[in-house]
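Note that this complex is displayed minus one protein chain, with the remaining chains in position.
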Amino acid sequence: MIVIVKPQATAEQREQLLRRIRELGLQPMVSNGSERTVVGLIGDERLIAEGMLESLPAVEQVMPILKPYKLVSREFKASDSIVEVRGIPFGGKQIQVIAGPCSVETPEQMRQAAAAVQAAGCRLMRGGAFKPRTSPYTFQGVGDEGLDFFRDAADAFNLPIVTELMDVRKIDLFLEKRVDVIQIGTRNMQNFDLLKEVGRLEVPIILKRGMSATVKEWLMAAEYIAAHGNHRIIFAERGIRSFETSYRNILDVTAIPFLKKETHLPVIVDPSHAGGKAWLVPALAKAAIAAGADGLLIESHPCPEEAWCDADQALSPEQLKILMADLRKLAEAIGREL
Amino acid sequence: MIVIVKPQATAEQREQLLRRIRELGLQPMVSNGSERTVVGLIGDERLIAEGMLESLPAVEQVMPILKPYKLVSREFKASDSIVEVRGIPFGGKQIQVIAGPCSVETPEQMRQAAAAVQAAGCRLMRGGAFKPRTSPYTFQGVGDEGLDFFRDAADAFNLPIVTELMDVRKIDLFLEKRVDVIQIGTRNMQNFDLLKEVGRLEVPIILKRGMSATVKEWLMAAEYIAAHGNHRIIFAERGIRSFETSYRNILDVTAIPFLKKETHLPVIVDPSHAGGKAWLVPALAKAAIAAGADGLLIESHPCPEEAWCDADQALSPEQLKILMADLRKLAEAIGREL
Amino acid sequence: MIVIVKPQATAEQREQLLRRIRELGLQPMVSNGSERTVVGLIGDERLIAEGMLESLPAVEQVMPILKPYKLVSREFKASDSIVEVRGIPFGGKQIQVIAGPCSVETPEQMRQAAAAVQAAGCRLMRGGAFKPRTSPYTFQGVGDEGLDFFRDAADAFNLPIVTELMDVRKIDLFLEKRVDVIQIGTRNMQNFDLLKEVGRLEVPIILKRGMSATVKEWLMAAEYIAAHGNHRIIFAERGIRSFETSYRNILDVTAIPFLKKETHLPVIVDPSHAGGKAWLVPALAKAAIAAGADGLLIESHPCPEEAWCDADQALSPEQLKILMADLRKLAEAIGREL
Partner (left out) sequence: MIVIVKPQATAEQREQLLRRIRELGLQPMVSNGSERTVVGLIGDERLIAEGMLESLPAVEQVMPILKPYKLVSREFKASDSIVEVRGIPFGGKQIQVIAGPCSVETPEQMRQAAAAVQAAGCRLMRGGAFKPRTSPYTFQGVGDEGLDFFRDAADAFNLPIVTELMDVRKIDLFLEKRVDVIQIGTRNMQNFDLLKEVGRLEVPIILKRGMSATVKEWLMAAEYIAAHGNHRIIFAERGIRSFETSYRNILDVTAIPFLKKETHLPVIVDPSHAGGKAWLVPALAKAAIAAGADGLLIESHPCPEEAWCDADQALSPEQLKILMADLRKLAEAIGREL
């Protein structure tokens, strides 16, 4: 950590700064430049919370040098981590596509959905029994029994299931239903109590990026899970909020190579929520894979027009099959496999 | 709701659109323009979730006409709602300032803080026992016993208390400690399970705006609380995220008059989190009041330099006193009182 | 255009609205819904400027139905337009990569740069003689004679040249030096006088997206050029501004398929400015091509470490060669060629 001292700071204020640094268990190293005095801090700067030194009258600016995340960083572990879900690897040469409907509706819909997911060559299935909806007046998800519909349909096709957890009180139910991957949604990326709880489990976690979370905040949210013991974390970019109104979100494709450099953990992309329209999904899915993503999370439905939620962003079984074929060629061209 | 039909849509696709609209319980009204056909929907469009019609091949665009919020809207109730907290009115002529430290630290710190809050003329006190922190390695709040420290200190000065609830499992504790106002923080604005639970209480709720929530989403979050029975809601603008890096957030001062037009509920502002620096608080506090805010939520600390969190944004007792005097003059100039 | 009438509007105010619509040369069509009255406007709504009807007391909201752009839209021309630069097609099956340094420095540097561009298999060369720099104290470009260095170096390798025009007073110079493609930079996307002037030329134009321009504004900027007679326009996405601070800009990869649907004109991408770091360029370049871009604009330098500007984002000759080989495989996998 480096502290820039205000040019007009008095000798007393400068002394107070050095004293405070020592109180916090670090060693100050002063260098006097022609226009500014700069103080370097020797020791573990992660102990100093934001704002602690800025409040002193001598301080103009505080600049951290170390990254605030540790366990999830490449510095902690240089080689890629593989997160396995019932033997299916995330983060290796093979790319994983998780497909399925936005929401669990009926046993029959889930059976058809699972059949289509498997037929297209996807190895895992997604679906939500509890839905975070902007309006209290729209469909809120089927609820507890939805997990049964999902579990049964997926088991019939031997697909591990991925589903979103929003409420700490549902964790026991998720464990009982043997949910294979727990998804933490975009609105809960900084629900720290939820992060701490899933940090105590052994189930792999897909951590979606908050709608306007910086990559640093996202890495810190993962650090919460890792710090509580669960290192089986998969990052999922799902589009960020911007000034653009022509499409729902901006897929932040730059986050893919950036994350792959900063963390050893796998990174996947949700092109369905990023674009918000089924017709945008193929282009975004290809871009994600070309940029280095380890997998995709795609909404598909046996009959998109009749879907109970997000009807305009689900792929039909036929569209999913075509996309998978296109992605297979792309994966080969970049030295990976689907 | 108005549906714009794609110019190239076939007769069959157009027929499917009209059929679907009727299935959803609404009546379509077709008007053929020179370049576009437009279909108006007669009935309660709030029943139609986003995406439901967009997925049909005939549809170019769907434009809602009605506002998605109801109970919190001015159309539902034209006159200003007053939310009372132990006899102290929010939303009337009198402006309320809630002050206090970012986090509860010790009984002594809280006692000093409460004394300063009362001495400055503020009528309510804030403080957090549970803190949402970006890093798992920094101070996470004193926890349960913090509420006792807070309650005792505030009672000694007869100040109602405002504190943040992050976890549904803590509701019973909050009720037991007679928390006077429950704050829903920026990271939980769309924690819908939490909103539903506080919607079942009778305690007044301060609903902070999500870091990048639109005003519509914010109103819809309030609608969740109201729809579950609790109409005692106070909106709190606390700055939004932008591209600007010179200060922590952008105080969205425009949201104040906009909200006052859209909703009958009170609107307050948190200049401390908006600016992120103590020296910015007076200017932002004044701007908020001048723009029509019904109150403020201000961080103050007996000794800011020693605060355990957000040290650089808390006002000292002296600074709080000066600000209150300035705000008093300002309130008078715009026909209100402090 | 559809006008939503305020529920509380008086009969007189409603009458005034209908009168005003007729004055503007359009026909109003009124439909009375249960909660709102809606007025459809028959005629060319493009004649009505934003704000004209909103100012009337009866009006709650005005919703345009038609798109504001015409000549550049897919509705105007359904098939892809090919923009040819000395026989090299943009917008067809073949993907074009334009490479070269950020700024023209010396004749020798440009000769080496041109050699590397050609050796890597790129068909056009970029370089700036006039540089828009944030600081008045940094290098502002070599100026007029830079165009000579560039022209000579490019001619030696038979490469058409692409260079940025910032000042209307330099147009004659650009014509005299036979600049093959004029680039309008991100800061000038809405420099309407400049757009009008290049609209009168026959030279192909690369129109970069403004740093925070919506796709609609960008299409309208192109419409300015087209409306003045020049239809040889190539869109160039170069990253947009967001809240993220870990990288310079966000490459808006979603804009690629969206633009390809809205306009018949070619779309290329500048991964160098989008990412701001050389190590991000390969991933972003691949993502752009996978998403359907018709070409790329890449910064390369004979010796990046010694570049006079943007040294950290230029590829070395070797890196450019490797990237071109990778892109060739990718192009084939998606049915195109490089």
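Labels A, B and C are assigned to the chains in the order they are written; within every chain, residues are numbered from 1.
The working rule: a residue touches a chain if its C-beta (ideal position, glycine included) is under 8 Å from a C-beta of that chain, and two chains touch if they have at least 3 such contacts.
What you are looking at is a predicted structure, and each value in this text was computed from that prediction instead of being measured.
A.B. asks: Which listed residue, A:Ile42, A:Ala119, A:Ala156 or A:Ala325, touches the chain dropped from view?
C.D. replies: Selected residue, touching the omitted chain: A:Ile42.
A.B. asks: Give the residue, chosen from C:Gly40, C:Pro304 or C:Pro317, that touches the chain omitted from the document.
C.D. replies: Once the missing chain is taken into account, the touching residue is C:Pro304.
A.B. asks: To test your reading of the contact rule: which positions on chain C touch the chain that is missing from view?
C.D. replies: These residues of chain C touch the chain that is not shown: 20, 46-47, 49-52, 54-56, 68, 132-140, 166-169, 187-188, 190-193, 196, 211-212, 217, 220, 223-224, 227-228, 241, 277-278, 304-305, 307-314.
A.B. asks: Of the residues in chain B, which ones touch the absent chain?
C.D. replies: Missing-chain contacts on chain B: residues 212, 214-216, 239-240, 242-247, 249-258, 261, 274-275, 279-280, 283-284, 286-292, 326, 329-330, 332-334.
A.B. asks: List the chain A residues touching the unshown chain?
C.D. replies: 2, 4, 7, 29, 31, 33-36, 38, 40, 42-43, 63, 65-66, 75, 212, 241-243, 245
We take it that only the chains that are shown with their structure count from here on.
A.B. asks: Distance-wise, how many Å sit between the C-alpha centres of chain A and chain B, to the nearest whole number?
C.D. replies: Whole-Å distance between the two chain centres: 26.
A.B. asks: Using mean CA coordinates as chain centres, what's the gap between chain A and chain C in Å?
C.D. replies: 31
A.B. asks: Centroid of chain B to centroid of chain C, CA atoms only: how many Å?
C.D. replies: 39
A.B. asks: Got the chain C residues that touch at least 2 other chains?
C.D. replies: 212, 242-243, 245
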